[in-house]
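Pasting a structure here, questions to come.
Every protein chain of the complex appears in place save one, which is left out.
Naming follows writing order (A, B and C), and every chain is counted from residue 1.
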């Protein structure tokens, strides 16, 4: 298999799905003529024209609502939010409308659309351009949440997200864009099902369940833990946050007896807390030590390199928490 | 002590704080001439005039942002959202601005304001007028979240919220408005500290930690559990959701060994999951059975009486969960 | 401000059309000092000159039936609400009927409509069944949305009715999205969206005005200006004095019309739809109307004088329609027969709804997600 970047994988997924289904269209700021601030949509305007790649004004509420309207009659909008923090600007349309529309209409209408864009810290964008919104999206029923960490998963899952008949939040991470990984050539179609986790590292001692860029941090932490402390972590890439593939996680915990959930969105009322709560609901007998979670510190992500590093729940924090758990 | 309604208690708290501090002003839809859709602000325009009781157009983003601006120079806005669901319309101003402003300015500015209004189900208002937003507010650092269940607590906590130098989300519940309870006469000032839970029923077998209208449901459930099953529940009224008074909860769990967290916001990534996660972080040794949480079903609250009842995590669900926990 | 015109008192013109004429001088006087945001404006005092072709008597009879169906359903619903059979927030459209009926008649099957929580009249005007509508409001299993949506979420895709909404103005971009779908697919469908005077001050309105105008979407913005936003008269919060002039800032065509006269509404929406289908873009219509009942069931209406309501009664849609029928030679007896027919129909609809079973509690958990199988392909 060739190696490609995360951005390239996304771009290919969009192109292939636009070729595959003429109901798919792109809408957002700078997505057309410029090709997207992060170049995910580059060249697509040329190939598909102005009716299928729409440059909008800075009107997130309107174009998000328009995507809903178009989706109810079978179009498949892929909406780019330039930064996922802008979810909050369009929050009514996303959570009061898109997530609820199928339910409120008793199933008469459904909303097959994708909201995609990048989130996350690590590049000193500060409070309003770095926050992770996975837990926020997961809190509201009615919207699927996908956050792949590798180019391979990104492509397969974006294609699935576009074909899904439900609204899907597709969360990229700014630190992943230029990472490379293996993927089949563009013409070899593959889809990755939404809602299936993937064990990215096997291990015997402790399960780290994570997703998005934290996966890379967890894999690095696992190496260090192995080398320096002889602790053998299994790393489960959740890939999808809603629905959560707890089955795969419990299978892993059945082996390890220990669970640590890690994510970059705020810890408080986050996906990690959710996974811990479900562990005690669904599989308490598997846990040989208290399940733990690790998320962003309860601060709104500072700009300074030093402070940002302190706030992010990355490698060093993962190692420290695992060591704490091992010590009991 | 006299008995008064929850609405009356809120009205008195507002009046007293407006008398006490001329920086306090009210802003929102229908709050002035009409006195608020739920009459919480009635008569205050007459007493304090148009500069301190401001009727706005239906422009939640603007008046929320204006409250921030005014608060940074020492005014103390009390913003009414007619239904707390409209949080989502003003979400950028609330979560990207108000919650973050102190942090982003390195503490140079702070935002002493209160966002108040009613949330919750039980009156068939459906998907967009019934949802509980406590977990949503709690997810974002920088904003306190208070949700009192009795007239006494409502008055004391609203006064504290107004005097607090931080933004406070003050969450009322539509089912509580006409409930009555004891309270000191209007001239006898009292404040209830934000962040202190209150044991509303003592018990030996299991701790139910809850707040807002679920408290009343939990108390009823506790009576039934006592009478019909001989299970003696302790009911802790969290009153404040951010910060969580875990100390009081662990004290209770030290006695009972069992914890059930109950709230009406969606269970997924909710306050209940958070409390369970913290229990295993901070006090795992106290738990003699897996800690559990109960929240709204993962649906966006239907209108039909039958369906709404099914979705709400009220008395019967509490009883069923407690029985499950007791059976082990 | 343009001179006030009215289409309430209609004169047949040579070509069979009706030319809107001024009602009376005192109305003009009050119009000259007031604006469309004040409560003393009557529907008949609208500002836009419009050629109003006469509709056929048959169509007017149908429209009268529809208007009465809506009115009687609303009244039945209010009675049920008073009995406690209906919870939540139920907003009736009593007084607003002509806006919906005139518009629905001017549009085609295949066109789309979205509207507000005050959407019963749109639902019925677009063809929804009163029995299933009442069942929905009551939360019964025969409701079109199985009792999940209720009064604020009327919806019927088969009729092009794509959803009422509980969040002020949220339905407006939805309609723009439907218009965009038509545009992308190269269809000639148009979308119309109804909203209130108070909705004008939600930010998303502005965003949608701009995009719709820029992209020349086949969209009709229809403001039902009843001069109240809940319990607050709109003049108290609006800096805009004549609503219909505002959208011209976006280069959009606009009209201010008598929203209580089905023929005027029909003419205005027909014109707007034609523009939309021709590719000329969106039109804004301000229909001057009045809500004769409370903002929602249970509203005690302490915020407006009874005389104000009484003054508006003379211009309310059913009265206007009855006058039109009489002028066309449909006699009192015929009208009385229709009244009886509709009255019975609504009684039956109420009975149908009341006998409809409650939904199965298991229904609560359905319709959150569609299940998809692409992943397993």
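Couple of notes before you dig in:
In this section, contacts are C-beta pairs under 8 Å (C-beta built on N, C-alpha and C of every residue); 3 or more make two chains touch, one makes a residue touch a chain.
Since we're looking at a predicted model, the values are computed, not measured.
The absent chain, not drawn in this view, touches the displayed chains A, B, C throughout the complex.
Here one chain is not drawn; of A:157, A:214 or A:311, the residue touching it is A:311. Contact with the omitted chain, checked across C:238, C:312 or C:364, is made by C:238. Here one chain is not drawn; of C:110, C:251 or C:305, the residue touching it is C:251.
Annotation: of B:10, B:37 or B:64, B:64 touches the absent chain (contact as defined above). Within the set B:72, B:179, B:226 or B:316, the residue that contacts the chain not displayed is B:72.
Where subunit C meets the omitted chain, the residues involved are 201-207, 209-211, 213-214, 237-241, 245-246, 248-252.
Touching residues on subunit B toward the chain that is not drawn are 25, 51-52, 56-57, 59, 61-75, 77, 92-93, 96-97, 101-110, 141-142, 144, 160, 163-166, 191-196.
Listed here are the subunit A residues that touch the chain not shown: 29-30, 33-34, 37, 55-59, 61-62, 85-86, 89, 123-129, 297-300, 302-307, 309-311.
The rule is simple: only the chains that are shown with their structure count from here on.
Among the chains present, the centre nearest to the common Cα mean is that of B. Of all chains, A has its CA centroid at the greatest distance from the CA centroid of subunit C. Subunit A and subunit C have Cα centroids separated by 42 Å.
With centres defined as mean CA coordinates, subunit C is found 37 Å away from subunit B. Remark: subunit A and subunit B have CA centroids separated by 30 Å (rounded to whole angstrom).
Among all residues of subunit C, those that touch two or more other chains are 143, 146-149, 153, 165-167, 203, 368.
Counting partner chains per residue, subunit A shows two or more touched chains at residues 92, 96, 103-104, 141-142.
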